[in-house]
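The other protein chains are all here in position, but one chain of the complex has been omitted.
Coming up: chain A.
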């Protein structure tokens, strides 16, 4: 480590200590300060850690958390970044504040798609894990092809790193790369060839631009695709979900390569995250038994689906940010066998996406087919979500634009179970209210 890097690291560590001791937190400023003093600081860590980068649109956080848990079965120390610190500054903070490893450590980092190249410039990863690429807040991120190209800019700097990619995502099979690639995916059923629903992204064959067909589709454009025109098809899977046994809002039981696993979180999409973590674990030599232990130990990693007790009501608060994620959450809620009420809090600040059009891709018509005793809409853009639900055929609902009043309204709901779907800043605002009233500890998980 150069003198400059050491000094920069010292300054960053000190500022982190100061912020956390006196100022109640702050995770990007120390990284920012360190980067100012030494823009090449990340390079200093390249000799101390083997790096795995986890990226993609949805599922980064949970895949990272599960991967860390899996890898801790084998490695003494696995460094990772807290949720939300997936850009360059947050990643620097992660490194400078970690206990110094005695021997070479393993770092498993969730990295924002556009920041993959920034990290790879300084540290050459040993592996990448790709979750998926979906349309995500068009006003901020742009198109799916652009997003994948951003990731590939980083991959080009690490041509020897193994890519562990979702084989059900055709984009990950659309470019020839020098890297070794391992694919994971679903192999639990096969049907006669069919088309994905029209409102699905990325259905064009990358080789001949015809519409892809499927023998199996899990959700969105993910599945066992093939091109009826040129024969382009899903690559062979190294690791596969071979059976889905049971899905509930709180647990999923499934088989990977013939062995049964349970994770303490609902949603088919989270099985993909578990499968990605499994694949990385297997790649790095973790045994199936160890992975099963890791998945089934009861330590909480599932911060994005938090169940909060509000005076006896079991309230599940779920962050939603794009149509694919939203539809997966609606699918998951449907698996609840108990009656529940439903609230949607919609804000349109920068972090939420300022265009609310995406809610129209959510299949709320599905909800209207259930007997849901009470609906509520809220947030700054409650009118938009109210219109969405109304046009889905939902007639009666409460409206609460003021998020400070939401908790009182929840208490009046007729069911014990309540689902609240909320955009990013609405989650933050509601969590602040919940913390102020003592229902949760402060801050974002």
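Operating definition for what follows: contacts are C-beta pairs under 8 Å (C-beta built on N, C-alpha and C of every residue); 3 or more make two chains touch, one makes a residue touch a chain; residues count from 1.
Methods note: contacts and distances are computed from a predicted model.
Visitor: Since a chain is absent, check the UniProt entry for it and pick the matching name: "Cell division topological specificity factor MinE", "Transglutaminase family protein", "Lipid II isoglutaminyl synthase (glutamine-hydrolyzing) subunit GatD" or "Cobalt transport protein".
Guide: This omitted chain is identified in its UniProt record as "Lipid II isoglutaminyl synthase (glutamine-hydrolyzing) subunit GatD".
Visitor: Given that one chain is not shown, which residue among A:383, A:399 or A:432 touches it?
Guide: A:383
Visitor: Among the options A:29, A:181 or A:204, which residue touches the chain absent from this view?
Guide: Counting the whole complex, the residue in contact with the absent chain is A:204.
Visitor: Please identify which residue in A:358, A:375 or A:424 touches the non-displayed chain.
Guide: Candidates A:358, A:375 or A:424; residue touching the omitted chain: A:358.
Visitor: List the residues of chain A that touch the chain left out of this view.
Guide: On the chain A side, contact with the omitted chain comes from 135, 138-139, 143-145, 195-196, 198-201, 203-204, 209-211, 323, 354-361, 383-384, 386-388, 390-392.
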